[in-house]
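Sharing a structure here in structure tokens format.
The complex appears here without one of its protein chains, the remainder shown in place.
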Amino acid sequence: MDKLLDQFSFGLFFWQILIFVGLIFLLKKFAWGPILKSVNDREAGIKDALKSAEEARKEMQNLQADNERILNEARAERDGMLKEARQLKETMISDAKVEAQTEADKIVAQAQATIESEKKAAIAELKSQVAGLSVEIAEKVVRRELADKDKQLELVASMLGDVTLIN
Amino acid sequence: MQKISVVRIFMTLALVLTSLNLVAKDTENVEKEGKGGLKTEIKEFIAHHLLDSHDFTLFSDEKEHKYYGFPLPVILWDGGLKVFSSSKFHHGQTVAEVGGNYYKLYHSKIYKTDAAGTIDYDAHHHPTNAKPLDFSITKNVVSMLLISILMFFMFRSLAKSYKKNNGIPSGIGRFLEPLVLFVRDEIAIPNIGEKKYRKYMSFLLTIFFFIWFLNLLGMTPLAVNVTGNIAVTFGLALLTFLITNLTANKNYWGHIFWMPGVPTFMKVVLAPIELLGVFIKPFSLMIRLYANMTAGHVVIMSIVGMMFLFKSWIGSPLSFGLAFALSILELLVAALQAYIFTMLAALYFGMANEEAHH
Partner (left out) sequence: MTIPDIVGAGLIVIGAGLGIGKIGGSAMDAIARQPEASGKIQTAMLIAAALIEGIGFAALFAA
């Protein structure tokens, strides 16, 4: 310890403090300040650049997502439209079919009805004609045959026989 | 890496040559005085080299009193300012007469003497002569100025290169910038904290490079032992002490005088211990740097000196190899001590700024 105190030189201490404090202030003004400022600026710049790059990337992603969405929407719309059209077509076709069917059915029914009525009319006419004809024939036959008594009986018998036959 | 090794070899060689100069013309004397004489001479040489000196001697021949170097201005305050060249002392051989006063250089200290230059000693062989206040520009002051100027231009060029080069360092700045960032990111921010580190950066950066460069300057053949001088390390530690305690917050003083979270009895016991710690911390900074650098110089110079003591084909190359290895170790120590000093200073600043967390 004595040796240390003996070695201590106040002059050197004085100059050391003077030089060192002076150096601190000089360097602070001319070196450390600008250096740390530049480094900080640079680091902030890098951080900003990274941030903006990240933002750009996100925006790009958003944009892509938007595009995708729009495309999907358009595709869905197109699909919907196509589907609608197909449905429309199908309903139209089925409608037409149904209509045609009913029309045809109607026509057929009408035709059948006409045929029926025609047939009825024809039958009626035939009946009336046959009746007339039968009456005529019967008149003629009666006129000619009823002179003979035997023949009258025979006729009645045959008629009776017919009657049973019919029954 | 290879380049550095080559530089080291040259530096070591130069150191050897410096010492060689000491003994070169001395062989005939050694024959007479034997090994004891050479041993004392080496011891004295080392002791002298560790001390500050009033002239810048590159190498010398003590026996022939031949010195190669240049004198430095001596500034004394002794009832008035006295400025003269240290060449007047003739390396302690003669008495310098300035304005009617006589001064003599004895073991790197200036003493006031009579015209004949008599120095009185006390029982412990310490001179009892009056010592004038010595503000001389000594070898260490010159070294510090040199390093300061070097640092100023180096870091100024780094600061300028940012402007010129659009935020990217160029030239020597490429080497310095990572070191500056190292001090900021590894020393200041972890120890002081993100919020408060800025106001300490100038001090931490300056002290780191100042100590490191001075340590390295001590590794050159000039071997100026600036950071191994107690006055210099005292100055550095004193500044650390002042900054720590002047920027300390309430919480810090609270922890010293009234430690929170312990019983009242312990608070009373802890207060003087903590207060002592306030002074021990910078004191240990001062002693650590001084002792490490001085020890490094002593060991290397002793081992270099051993080469001339052995004077054999086995011993001398062995000590040379040892000196070489130790020089490399000292190169590491030079950086390590600068780092530790800065680190501990930052740690103390961090303590002074710690916020209450109870």
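In order of appearance the chains are A and B, and numbering begins at 1 in each one.
What we mean here is this: contacts are C-beta pairs under 8 Å (C-beta built on N, C-alpha and C of every residue); 3 or more make two chains touch, one makes a residue touch a chain.
The structure presented is a predicted model; accordingly, all values stated were derived computationally and were not measured.
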Contact with the hidden chain (one of B:287, B:309 or B:329): B:287
For chain B, residues in touch with the removed chain: 186, 190, 283-285, 287-288, 291-292, 336, 339-340, 343-344, 347
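FYI, only the chains that are shown with their structure count from here on.
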Inter-centroid spacing, chain B versus chain A (mean Cα positions, whole Å): 91
Residues on chain B engaged by chain A in the complex (per definition of touch): 51-52, 75, 109, 126, 133-138, 140-141, 144-145, 148, 151-152, 155-156, 158-160, 162-163, 167-168, 177, 180-181, 184, 198, 201-203, 205-207, 210, 229-232, 234-236, 238-239, 290
Contact footprint of chain B on chain A as seen in their complex: 4, 6-17, 19-24, 26-28, 30-36, 38-39, 41-42, 45
